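First comes the structure, then the notes that go with it.
Note that this complex is displayed minus one protein chain, with the remaining chains in position.
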Amino acid sequence: FNEPLLWDKSREGRCAVSLPKQDVERAVLDKSLTGDAPELPQLSELDVVRHYTRLSQWNFGVDSGMYPLGSCTMKYNPKTNEVQAARQGFAGAHPFAGEEFSQGALEMMYNLEQYLIRITGFDAATLQPAAGAHGEFAGILMIHAYHAKNGKQRSKIIVPDTAHGTNPASASLCGYKSVNIKSGKDGILEPEAVAAVMDEDTAGIMVTNPNTLGLFESNIKEIAEIVHSKGGLVYGDGANMNAIMGIVKPGQIGIDVLHFNLHKTFSTPHGGGGPGSGPVAVVKALEPFLPIPRVVKELDSYRFETNCPDTIGRLHTFYGHVGVMIRAYSYILSMGGKGLKDASTLAVLNANYIKESLKGTLNLPYDRPCMHECVFNDEKQQENQYSGSIPQVHITTMDMAKRLLDYGFHPPTVYFPLVVEGAFMVEPTETESKEDIDQFIDAVKSIAKEAVEEPEQLKTAPHLSKVTRMDEVTAARKPCLKG
Amino acid sequence: FNEPLLWDKSREGRCAVSLPKQDVERAVLDKSLTGDAPELPQLSELDVVRHYTRLSQWNFGVDSGMYPLGSCTMKYNPKTNEVQAARQGFAGAHPFAGEEFSQGALEMMYNLEQYLIRITGFDAATLQPAAGAHGEFAGILMIHAYHAKNGKQRSKIIVPDTAHGTNPASASLCGYKSVNIKSGKDGILEPEAVAAVMDEDTAGIMVTNPNTLGLFESNIKEIAEIVHSKGGLVYGDGANMNAIMGIVKPGQIGIDVLHFNLHKTFSTPHGGGGPGSGPVAVVKALEPFLPIPRVVKELDSYRFETNCPDTIGRLHTFYGHVGVMIRAYSYILSMGGKGLKDASTLAVLNANYIKESLKGTLNLPYDRPCMHECVFNDEKQQENQYSGSIPQVHITTMDMAKRLLDYGFHPPTVYFPLVVEGAFMVEPTETESKEDIDQFIDAVKSIAKEAVEEPEQLKTAPHLSKVTRMDEVTAARKPCLKG
Amino acid sequence: MRYLPHTKEDIESMLKVTGNSSLDDLFDCIPDNLRTKDKIDIPESLSEWELNTHMEALASANIACKNYKCFIGAGSYDHYIPAIVPYLISRSEFMTAYTPYQPEISQGTLQGIYEFQTMVTRLLGMDIATASHYDCGTALAESALIALKKNKKTKKIAVSSLVHPSHRQIVHTYLAPAGYEMVEISYTKEGLTDITAIEAMGDLAGIAVQSPNFFGNIEDLSAFKAIADAKKGLFIVSFTEAMAYGLLKSPGSFGADLVAGEGQSLGIPKSFGGPGLGLLAGTKKQMRNLPGRFVGKTKDTNGKDGFVLTLATREQHIRREKASSNICSNNGLNAMTAGIYLATVGKIGIQEIAQQNHDKAQYMKNSLLKSGFEPGFNSPFFNEFVLKAPKGFEQKRSAMIQDSCIFAGLNLETFYPELKQHYLFCATETISKDDIDQLAKEVQ
Partner (left out) sequence: MRYLPHTKEDIESMLKVTGNSSLDDLFDCIPDNLRTKDKIDIPESLSEWELNTHMEALASANIACKNYKCFIGAGSYDHYIPAIVPYLISRSEFMTAYTPYQPEISQGTLQGIYEFQTMVTRLLGMDIATASHYDCGTALAESALIALKKNKKTKKIAVSSLVHPSHRQIVHTYLAPAGYEMVEISYTKEGLTDITAIEAMGDLAGIAVQSPNFFGNIEDLSAFKAIADAKKGLFIVSFTEAMAYGLLKSPGSFGADLVAGEGQSLGIPKSFGGPGLGLLAGTKKQMRNLPGRFVGKTKDTNGKDGFVLTLATREQHIRREKASSNICSNNGLNAMTAGIYLATVGKIGIQEIAQQNHDKAQYMKNSLLKSGFEPGFNSPFFNEFVLKAPKGFEQKRSAMIQDSCIFAGLNLETFYPELKQHYLFCATETISKDDIDQLAKEVQ
């Protein structure tokens, strides 16, 4: 069923809000300052409830089914975390209520920083960045500030092709030029490639480990040594932390600064695109550069510290996404150290199980043990287009992804990482059961069969969703961004 | 998509609950007393969340769309009422915490009784009955106790054909034999019909007003006089109160006892079949018979009264469905007296608007001003089967109702009241907007057109729902009541 | 008013269609002398914010608004409710739906209730379970009526005096007007139903025993089954604490014909006593006698599995005066809640939680005995037990409520006048060892 746009349902005079009773005199502002009421829709309460209930029914969330979106860690978002964040003492807290009257929030933040540090083996952390890319930016700002403090700014930064997409954009915000290098044949970075470009005008390197192929960068220590030897720093993109909690401590293998995605590894909901939270952990040498305010503990009480002369400054109006932190903190406490290690272990088991189960069906460009995700592509299906009975139909990764919708699954990440042509990137996460994974495997196999036998089914997929494939070209050429 | 049954998803060893930590010694009961763990399913938390999320998606609620179910008053269930019922001070209250420590709950109950009394013009009330039929039973019990107290029990009770379906069953629980009488030609009860059967062995009459045809029983006062003159009492079924709040006070027009449905008139959610709440209001003469405990106010505090020698006794383990009462109480306070009258007025406006708009399309057996609902039937469509081009297809009320599902509406009540053959009973309620009602009217008109032009569309409807029409005969013949 | 969508224009154009010149005219069909001239005399409407303030004030006038320690059960139990339970049940597709008479768009409720019925039968060891009843008391009354209607030889049914006092009152209320008689079975010094008292009662349509009984003690159900059979009456088992059957042998395993229980413990808040959840289960033989709704599995016209309300021919709206009961609305949403709870705790969880209830209760009993209480009875119990309090305890108990928000047991004298100074205590998994130690200390 269709649901009209809000203003198409609007009728003059309706109001879905309970207006507070006015108990003081009306105070009239000068007419030159006030305008007409903004043209918002006018609806009854039931209209609003039905509108958004209907909209929600067109969405697919983790609660709706498996969401094997590579690089995004769509694990289960525990409901108890929502209960914690909604407590009046947190949700109603004013950021300027004063430290004395905000000890609970401060303690939570202090503890969360400590836990993140202990999980990763770093020395200090900030929770302030509002999302992963914001954390990345904070990290690069600290590298920038470090070099500035050391007297000589540098102009470049190394970004391998297997790093996350936001990396170059974050680097350029600090004026760094990205130096792209290619990973080796087996999908991991070779020290030689780094040594070839690393020089004393290069601020450092941005590494995603495990990388976006789902492979562990096993040469990371050598690479870090090369970078450090030239005075550079190693930035670690922690988006893939879900593979290595309790297995590897990035702070102890040569990485100097690392951002987290609380909305990936630490189970907070993605919310259809945010809010996230992107804390950053650093080694001792970078601690002076952390953004302010910092949370510090003194005896048994907590306070904000702003007196940090070398800080990169402030990144958020207040202290970051506290509501998201509460959820992540609750998750960490619910899991405990052993639980976090179990989560990573089972995430890796799930991914390897899928990799082994599907490698006969889809092409696997890098056939080696993967971490928490694995990357296939459509090479087999592309080949098939010439040998098959209906040579004119070219089945692509996109077609298979869209067809998965008809099977009740969210599609994997496609055409990323760029290093694999037609990439089909699957990250099951640890919260998916074997049965759900088996169903996913069966669905992919059955789609691969359709690709040969009924390719039209795929070309016109999805068939069961509210809309079919959208005209994205016209959307971008003649943008219609409001109604 | 299908969702397997819980046990088909179960795997040995999973557990979706957080087990509390054991901090005392295990105490082992004698083996003769303990059994194996019950064979409940074993799932992870995400399994459970997905299972019930999926199930919910197959349901249709008031929030999903218009629910014009005659006789059921499916009005909007305000969300603020849920907030009130969930407050820790209410939801966590133990029924035996003692009056002194339960003053808030007692005050709420006392006030709610008072409000119900004032809305209806009675003298006293009880909130204890757990549902409408339970309230009905309470009412008949009081009539029974009244006659017993007066020294001579009676054996019969009059039930008109336009009364609610539960009435005869409630009467028979007290040993009364129902005497069925027919309504007059214009759908309302004639005093003569009552006079003809009322005698001194008849305990009284059960009247639904407005009746199940949606018509106001305008002779109620004369009827009550006839019944009273023979020593009988008048029971009013208040399921249709939504038509007359602020318009008619049943307690002042001859009715002696009346039950409410808080889950109809007072906006509490139906919950897929309950819990409801069925308070009962009575005139002074019946007050001594009210169930115990009663809530009484003394100075500024509230307590339970159990010392009522003539009481019919207890009907609920504690005090009735307090959680439902809180919602109804919140609704009444949100509406105020004027708001309740507006609600009834607009409910009646909506029903008359539908009646007038559709009476050319469907047959209207009683063409007179209706109250909050109106009853059509399939006579026109039945006639059509002989004159139409495809005489072998018989379109019935059921076919039209099922086809409405494809248009996004819950079907009306069908084949009830029994007094109208092929009844199609529409109650829009006041919370539906003119646009939604117009859409409903258009849908019915378009279905009536299909009934002539594409009757197969109706016969095989619904087409868009999860399942098609079910084999209810086999379900009843060979019941499969568990998995 | 935000719930009423009618604009002035809407009202005018709709009145035109209905042929009325004003809203008042809509009611012209009601004789003037029947129409009220007064306004409804209730307070003016509150805004959502005023309502919040008012309701929080009321809620705060209940001690439950604080973190009170409730060592009371007696039919209403404090158990942990996993966050997913209220979260899932609050989905409006469940909450705002009507009774699933239209199976095509009610498969969610229907499958959920079918699964509930199934899990209840597994919990209780019975063949079938209904889609719910109001509470245990009314379910028990309905069970008594089934037994009595079935057996034309007698109008009498025996009910243990250790059935919850309220439940016995309800049974009486239901039975009396139809001329049936309920006789109470006395209890023994061990706090158990006195089986020897039944012999002398003559013909009985049924025998109803609660286990764990009101004192928390576990009855020997097999003995009652034998005597019920001997009397050719139905054997009815009731219970107020569903959690017990995570640990105890099921009523079905002792041959119960009918089981009437309270399911509030299964994920439903206490809410000052209601709405709870009446569980009603029976043997296959009783299928067509049980009141209320059943969901059954069947197929649609395409042969696909699905669920419907079935066996409606027993129900009031079909059989009218011949119906076995007048129940219409049941406690469906709470049945769904219990279903979600049972699926969440699962086989492992229910046994472990039940065991912890017993562990805590045993620890509490031992602790109180050390603090100067005397045992009330010496029978095996689940999570409730009776103790005789030392002198002066009643005052101490009142002080503890005021000072520490501790509710130390329920005074049994109200219900059993002979049991002076006897208190009924309860411990569930929500009670910590520290809580019990504090209690034991404070009562000294």
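Going by the order they are written in, the chains are A, B and C; count residues from 1 in each one.
Convention: a residue touches a chain if its C-beta (ideal position, glycine included) is under 8 Å from a C-beta of that chain, and two chains touch if they have at least 3 such contacts.
Every value quoted in this text rests on a predicted model; they were computed, and no experiment measured them.
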{"item": "Contact list for the unshown chain, restricted to visible chains", "value": "A, B, C"}
{"item": "Contact with the hidden chain (one of A:182, A:434 or A:449)", "value": "A:434"}
{"item": "Candidate in contact with the missing chain, chosen from A:45, A:190 or A:399", "value": "A:45"}
{"item": "Sites on chain C contacted by the missing partner chain, in the whole complex", "value": "48-49, 80, 82-83, 87, 90-91, 430"}
{"item": "In chain B, positions touching the absent partner", "value": "11-21, 43-47, 49, 53, 78-80, 82-83"}
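Definition applied: only the chains that are shown with their structure count from here on.
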{"item": "Length of the line joining the C-alpha centres of chain B and chain C, rounded to whole Å", "value": "20"}
{"item": "Between chain A and chain B, centroid-to-centroid distance (C-alpha), Å", "value": "49"}
{"item": "Two or more partner chains touched - positions in chain B", "value": "18, 45, 49, 53, 57, 62-64, 76, 78, 80, 334, 431-433"}
{"item": "Two or more partner chains touched - positions in chain C", "value": "3-5, 10, 48, 82, 84, 87, 92"}
